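One protein chain is absent from this view; the other protein chains keep their places.
Order of writing sets the labels: A, B and C. Residues in every chain begin at 1.
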């Protein structure tokens, strides 16, 4: 998995703090923009978070290139609807010798890995033979597995990322999208430290698991997250 | 593929016509509701359509159960974001002996079909062996193919369905989602004939293909659509 | 304020329960639909709520006619973006003798009410004179006050209503939209008792106020809500 932050709203902390201030201040927007020192940004963003007023966080957006993720992951990912996606098409691109994502549980077990590799090989050959028989790529791809690697460009605003982290940094999320969520969190924290300071899985943010009886029973702690970014 | 219209806004034509009337009439909403004869509904909905005012169409929603569609289809389908989905989980449901969707191009060619069936068999066995080895279902499923059948419940409002039909009834859409789009159109036409009277692929609705140089060159005609519902 | 539930997804509790079941059951959607007794609906919806899985609630939609609400309210209301609206147009409808919404704090104070009534009268006359001078209605309306009554048709799905109640049933919401939120809650509870059983302002639902230091300090209690529907 390779995650690249391609582009994002410049000065995201300032943009969000200005939007937040504007609602309650008689001052003009440009003045607010100018006078927001980092100290004041910090103060206002902490307040926003404490008051549970999330809409100003929508004004900062982040665009990522995601490479080497599986179609299992992408099918989960695009269920997040307040976001934009461009995805590599299996209808138009020839997928002979497609790369795969191998789950760690499979990697750790030599018998499982041999089995996995063998089936992937059969699929690759089957795909190739179907294409050779004149089957359109868009139909030959019905054989392609969830493991097949794909590539996406994704844009989400900060508020939508909060929700993404709450659900997908969770230990009950599948390992692959969880890894993605923590990696994205690591990268946005570097460029918008004030916005994302308090974000993460719901257990970390709210102090308790919202999944009720389906809880994993091992809530994340801030010190654990600080040490290894949760992975 | 099995498509069942589970539920929908009752009297969808009347709901939409009332919403449309309300914007321009000094009358009270309940009176408008009462006085809208089918004749008047017809008149107002035709006007709405001609004026290009689509927002009133959002007030009628339609909920479908979709069975026997592929994961290739569902991955395309959930890209339509102004809609709600519930989908059968491959993480929690055991997919041993999963049913498959076989593309017509494969069905029509005995050699291709033999190849396809053979690879599917290998995948089924691989999946079973991984599960037997203790690999979690959510990881064993990385072998499962796009052909694997899934099941969804989907709700879309009429305006979002217009866009769905414009893009997916198109001959350039993949055959499976095109078949779904036409079948959904057939079913909503039966319960909301006024709302959907003029809907379909963009070529039919606008009178010209919006895909520019990528056009299929065979625009649908109203008579063709009337005869065979476009399939 | 008059609130009329014009239309809604029939059997909303069953629709949502079916969508929820489908994700984790190998059974076909129509069978799930058929076998969901009220008892089982109750069980599954309570589980959904406890697990914090809200997306199935999107499959039930509710359409209301709102009459006699102010433009102050409607400007707040349409900020809820996961919803559909049709609103009486001040550009096309003559607003001579427009009805007004008078805040209770004004009604309770004779001097304030006299002042209020007097200014409204001046506005009505000014509007009339502008129109008589040939000023287009859409420009004369720049004089119309927030108190001016409007009319809307609004459709929201259950999940979006949860958010609407969490924010707008709150004692810190303005009295008019709070009154609307509680009235809508009362009406949807009658037709979808299982879906809405546990909904309300955030303090009631979560057991604590999310507004932090801006809390009103008087969280709602279930017994209070049961007695007077929170008003």
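Quick notes on this structure:
In the analysis below, contacts are C-beta pairs under 8 Å (C-beta built on N, C-alpha and C of every residue); 3 or more make two chains touch, one makes a residue touch a chain.
No experiment lies behind these values; they were computed from the predicted model shown.
The residue touching the chain not shown here, chosen from C:15, C:147 or C:184, is C:147. For the chain left out of this panel, the touching residue among C:109, C:208 or C:224 is C:109.
In the complete complex, the hidden chain is touched by one of A:43, A:58, A:125 or A:138, namely A:58. Remark: the residues of chain C touching the chain excluded from display are 70-72, 74-75, 78-79, 81-82, 85, 90-91, 100-103, 105-106, 109, 111-112, 115-116, 118-120, 122-123, 126, 129-130, 133-136, 138-139, 141-147, 174.
In the full complex, chain A touches the hidden chain at residues 4, 6-11, 15, 18-20, 22-26, 28-30, 33, 55-56, 58-59, 61, 63, 65-67, 84-89, 92-94, 151-153, 155, 157. Listed by residue number, the positions of chain B touching the unshown chain are 50-52, 202, 210-214.
Rule of thumb we're sticking to: only the chains that are shown with their structure count from here on.
Per-chain CA centroids place chain A at a distance of 33 Å from chain C. Counting partner chains per residue, chain C has no residue touching two or more of them.
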